[in-house]
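Heads up: the structure comes next, in structure tokens.
With one protein chain held back, the other chains of the complex are shown just where they sit.
Chain nomenclature is as follows: A, B and C, assigned in order of appearance, with residue numbering initiated at 1 for each chain independently.
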Amino acid sequence: MEASVKRRKIEIREGDSVRFHNNVGFCIGTGRMGLALQQAYQEQLRLVQEEIGFSHIRGHGLFSDDMAIYQEYLEDGVRKVEYNYTYLDMVMDSYRRLGLSPFLELGFMPDKLASGRQTLFYWKANTTPPRDYGLWADMVQQLLRHLMERYGADEVVTWPIEVWNEPNLPGFWEKADREAYLKLFAVTFRAVKEVDPRFGVGGPAICGVQDAVWMRAFLDFCRREGLFPDFITRHHYTTEPPEASGHYGYAKLSDPEYGFANLQSTRDIVDSYPEFAGLPIHLTEFNTSYIPNCPLHDTNQNAAYLAHQLSRLGDVNESYSYWTFGDIFEEQGVPFSPFHGGFGLVANGGIPKPTFWTFAFYKRLQEFGGVCAYRDDAAVILRREDGSCQGVVWNHKSGAGDLNLDFALPVPDGVYTLVTKTVDEDCCNPLKVWHDLGEPSCPDEGQNRLLRESARPFVATRQLTAQEGQIAFSLLAKRFGVIWFSLTKRRFVGDRGYDYHRAVPE
Amino acid sequence: MEASVKRRKIEIREGDSVRFHNNVGFCIGTGRMGLALQQAYQEQLRLVQEEIGFSHIRGHGLFSDDMAIYQEYLEDGVRKVEYNYTYLDMVMDSYRRLGLSPFLELGFMPDKLASGRQTLFYWKANTTPPRDYGLWADMVQQLLRHLMERYGADEVVTWPIEVWNEPNLPGFWEKADREAYLKLFAVTFRAVKEVDPRFGVGGPAICGVQDAVWMRAFLDFCRREGLFPDFITRHHYTTEPPEASGHYGYAKLSDPEYGFANLQSTRDIVDSYPEFAGLPIHLTEFNTSYIPNCPLHDTNQNAAYLAHQLSRLGDVNESYSYWTFGDIFEEQGVPFSPFHGGFGLVANGGIPKPTFWTFAFYKRLQEFGGVCAYRDDAAVILRREDGSCQGVVWNHKSGAGDLNLDFALPVPDGVYTLVTKTVDEDCCNPLKVWHDLGEPSCPDEGQNRLLRESARPFVATRQLTAQEGQIAFSLLAKRFGVIWFSLTKRRFVGDRGYDYHRAVPE
Amino acid sequence: MEASVKRRKIEIREGDSVRFHNNVGFCIGTGRMGLALQQAYQEQLRLVQEEIGFSHIRGHGLFSDDMAIYQEYLEDGVRKVEYNYTYLDMVMDSYRRLGLSPFLELGFMPDKLASGRQTLFYWKANTTPPRDYGLWADMVQQLLRHLMERYGADEVVTWPIEVWNEPNLPGFWEKADREAYLKLFAVTFRAVKEVDPRFGVGGPAICGVQDAVWMRAFLDFCRREGLFPDFITRHHYTTEPPEASGHYGYAKLSDPEYGFANLQSTRDIVDSYPEFAGLPIHLTEFNTSYIPNCPLHDTNQNAAYLAHQLSRLGDVNESYSYWTFGDIFEEQGVPFSPFHGGFGLVANGGIPKPTFWTFAFYKRLQEFGGVCAYRDDAAVILRREDGSCQGVVWNHKSGAGDLNLDFALPVPDGVYTLVTKTVDEDCCNPLKVWHDLGEPSCPDEGQNRLLRESARPFVATRQLTAQEGQIAFSLLAKRFGVIWFSLTKRRFVGDRGYDYHRAVPE
Partner (left out) sequence: MEASVKRRKIEIREGDSVRFHNNVGFCIGTGRMGLALQQAYQEQLRLVQEEIGFSHIRGHGLFSDDMAIYQEYLEDGVRKVEYNYTYLDMVMDSYRRLGLSPFLELGFMPDKLASGRQTLFYWKANTTPPRDYGLWADMVQQLLRHLMERYGADEVVTWPIEVWNEPNLPGFWEKADREAYLKLFAVTFRAVKEVDPRFGVGGPAICGVQDAVWMRAFLDFCRREGLFPDFITRHHYTTEPPEASGHYGYAKLSDPEYGFANLQSTRDIVDSYPEFAGLPIHLTEFNTSYIPNCPLHDTNQNAAYLAHQLSRLGDVNESYSYWTFGDIFEEQGVPFSPFHGGFGLVANGGIPKPTFWTFAFYKRLQEFGGVCAYRDDAAVILRREDGSCQGVVWNHKSGAGDLNLDFALPVPDGVYTLVTKTVDEDCCNPLKVWHDLGEPSCPDEGQNRLLRESARPFVATRQLTAQEGQIAFSLLAKRFGVIWFSLTKRRFVGDRGYDYHRAVPE
């Protein structure tokens, strides 16, 4: 297979600096709020927080009926409203324990407050406007006041607030009625700011269809109404429409440049409004495919494609929230097997998918800090002043064979330790293991353990010597491989009498 | 490096059966009893029990001063004895919580009961005979009665009892005084049986020097005295004498056949006594080197050599207890670094050494059961009636290059899943990672985590098809590699619409 | 308040023996199966298992839509059935981890398999007959086969199976259509036995209304159809109908003798059929009130009343399953506060209610074994041959003041330790603490901790001396108090120089 290896030379010089905004740890998506009550959900989220570590979490269904917040009763023949925060508090408590703050998406509609019967998803989210905007505003305000009392006002006002989800899609907002959405936004915006003007509120949370038209209409409306949103939100998916087959949908990845251009167009629209220019844009959802039953999500290809995405998404966006952290998710019903193409970074059974590690690797970069010294479509490299480096390399192009990267980095002379963690189809591919095991729909504990064991990066170290201010090494990114590396000066003291080479024959 | 690969063909036929007594899970060695109070000791032992799972544990120092059992005081000018079981109970409780029973080694000597001042080890084990054999017998009896009261008589009588340790070495038993040992054995044997004749009692726990002479003397003595030991014990180490350098000693492995022959000679001696023929022999200690600062213990070579040992040690012995489970151990002082060549399966920091996995693999075989269908000096293979197989293969010969094994196994036709777990210098070698990191004497938490991540077997699966009653596959055991494999029929149902090959492009 | 203390003398003589069938640990009730996915549910169940320890668990909703088992799809225009066991396995795995086996209640109806739209509860349980009994039978059989494959046939056949729940109530079974139920029973019984005749199957799971008529009809039907149920099931609640007020219902306890007589009448009916005489009767549900929002459940009065019940329920029944273990329960919606009068032994927040301890105390008696030496309406006392005793005493009668019990028990002379654990309104009353705190709907972590601290029995010990074969002591059961006691010989050795009375001045 030698023939299929491409070589690329990456040489960095002292002082090289490239723009790279890495905010991977800011936010992660989740299945609907009510699922946060579940034990497996919490276990998966704990794993994500331990190995990656996000600061915010965003999902649907805060006001949906399974959260049971909005309640009505009759008193002397009069219909009255009361609020139930039992489950809300359980969910928020659980997030706080894991170091997470919510990115509050206000939606969907309680059945009893709804103007219509339209529902979406297996779990029947009501996606119609409120029958009474005043009741909606009251519900929002009481919720915020309750949260401020329980978690402290100074804390809660830092939680970003987004109004509804994907109102430009008729399934998510009846008839994709833009006027109704703008009204909802205005009512909500003002209701929130009345509670505390420190709250950040944004929208319009659109996805795909007619996005430019919606974005302009949204900004025009805000200008007209004198509303100054604190940030702009939209979504970002990067596959062709899927082809359905049984429980699944198969989708092809689109050219990433197409998506990046689309993101730039939103940036340009926002910046074309003098009063809104430079407003932060949060991608409050992104993934490759937008369906929760797309086998692509479980593959190494997804991991490599995402590595490329994460190197670029910060260019024009403040943050980008992967949709979603785990596979406790019910939009298309209860999955029939652990590897069902769910959105999650973690498969049911507590199994990290390859993409999980892409996020872990970028989070390591975020913690490392330093200056971005290099970025292309297969690598991003950060460098500190002392010469130590961290980087991520990947090989996301289908059909392109393996990719060999020859690095030449500027470092002070001396001996270095290169640590690499590799995720590719050969060394970290639980989907293949599951397939080889016979695609069990309900793996037993032994199989689940094996799957977890097969889902860890391959760890290796090397010693390298820098001479004349430069260090050279190569990394082989196999098909759909993602590699994290760290290069640090080797500090060696050595113990009296210890000789590694005497213990390990050459 | 192709040139260095040797090939071997292993073909098994239906009905093949080879003798293989695998009792790897019976017993494991430990540093002195008093160390069981330590937290790191317990954490290492927990790891061992979770991943391997032994049923017994044996170590020195039950009666040594740090266990504080034997106490004296003056009353009206008279010296009296009292016993303190505070630490004993803490230690035994901790073993019981981890599913372990002690293999009770009775020794060493409390200072106040000793006839001399000779001590051994950094921790100053008194290794002289009792100044009063009656007091010794009382101490033993009271200990057993206390244990029976606390843990139940029916349980405690199943705990094997060994009298002293390595009395044939003058460091462990003053002057290696055989007559004194035989007296100790007789006194102890009778004292134990007086408490409850169901106890199993054995000896002489010898190691190396003049073993045949000692064994015959011991058996002659038992015959003469009418003592019928329940089992025989001895030790087994397989290196040349080490060369010292600073804190370390470097030892060469000896030809394994030399050791196996020596074990056979003990078996022959015992069987030559009609009344003792067939008595179980327990190797109450074995390892490669007999020093706790031999870097060899931390290597993949040790793991491979041990794989070979474990395929043979049951031939003439009932059990064999690896010396020791972990590196909380102080015979030569406190180690200066985690990889100091300790006896342990686990290095300090909770890092499994390669040899850890050799034991885990053999334990899986023990659980698998079935019939041994094949055994040579590089492989042992078990087979169940349904055709499923498990095996361990290894490559322990220094300088011999890689070893490719081509298997042909008799199984019913169909598709099979082959699971392999590989431990070799490239994929599971924490010692090298530690070396590459600069041999840190006190790894920080990040380094310890990396070391643990680098210390896990490489897991892989394949699908194989059996035709005409045979399945063929190859395993490559690299230098000092150990591989566990499992071959089972693939049960495939498949979910509606799921097509792995559509998700993963070829 | 001295005036309100009543005294009672309880004198037991050597050899006294009273019938007392204590099977408290056999089974516990639960909210619907789907709730078992929740984290708080599992935490409450873990607490229950650690402190009490049941062997079986029974609840509704196995086949309800949130468990997602029954699924349909169209293929070539034909409606086909498929089963999804993802959640089933998660639930059953969680039970097994906690040492529980399910008491399988087969119900309610998947919407797509239902013959009607009638639903019950906030969570919309479909309670209509199947539209196709063949599909129902297939669903049951596939479920059992799946469980047998996953958990082992020998294990699963020991899980009792009950057909539906309370079919004599029109809410639970459309129109309380008896003929339809009997048909369901017959179809199900035969389907289960076809899978494996070792399964135990029972019914008719009736509650209250027209119970005698239903029971006879059920037995007549079985006789006629040649069905031999393995056991009979019914329910048992002991309050008057509740009066509603806001979210709550207030119910008065009925005279316990009324309920016991009703249980006897069922026993008599069953025994009047020669072929069914002596069949075990399982009370698959019981509690005081039958509504999940009855503040009575959270009180000490409930605990004392239950202590009385537990002393008698085994008289004519094989087992009796308290409805329910915890307050994660949604039949009347999501509760607005932790103390909402739920059925549970544990309030949300992990707070044991007083009744929790009544069960813990009777479980201790069950473990103690021995012979029942005494039972009246305020005490039950077990005795072992060595004279050691355990008992539970209670004071359940409203308005009757405190109750002082003067015991005289036959024991060998010597010193004894009396251990008491007391639960009453003064010492273990989290409801009052919550009330004093202001009835917080969402207690913060500090309040929850205080509530848990206030919810533990008061522990005390005494030394007592038996003389002339008798020991005397008194216990004061305050209003609604429940006390567990244990009387054992005091084993005293004493340490050299230790003098308690010198350490603690009189």
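One rule holds for everything that comes next: a residue touches a chain if its C-beta (ideal position, glycine included) is under 8 Å from a C-beta of that chain, and two chains touch if they have at least 3 such contacts.
Being a predicted model, the structure only gives us computed values, none of them experimental.
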{"item": "Chains on display which the left-out chain touches in the complete complex", "value": "A, B, C"}
{"item": "From C:326, C:341 or C:481, residue that would touch the chain that is not displayed", "value": "C:341"}
{"item": "Touch with the omitted chain, as defined above, among C:4, C:210, C:264 or C:463", "value": "C:463"}
{"item": "Contacting the left-out chain in the complete assembly, out of B:237, B:336 or B:473", "value": "B:336"}
{"item": "Residues of subunit B in contact with the chain not shown", "value": "37-42, 68, 71, 73, 82, 84-87, 89-90, 93-94, 150, 246, 333-337, 348, 441-442, 444-445"}
{"item": "Touch list for subunit A against the chain that is not drawn", "value": "73, 82, 496"}
{"item": "Residue ranges of subunit C at the interface with the undisplayed chain", "value": "244-248, 250, 295-296, 298-299, 301, 336-337, 340-341, 398-399, 417, 419, 425-427, 431-433, 435-441, 450, 453-454, 456-463, 490-500, 502-505"}
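The rule we apply is simple: only the chains that are shown with their structure count from here on.
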{"item": "Pair of chains with maximal C-beta contact number", "value": "A-B"}
{"item": "Cα-centroid distance, subunit B relative to subunit C, in whole angstrom", "value": "48"}
{"item": "Centre-of-Cα separation between subunit C and subunit A, whole angstrom", "value": "45"}
{"item": "Shared-contact residues (touching 2 or more other chains) in subunit B", "value": "496"}
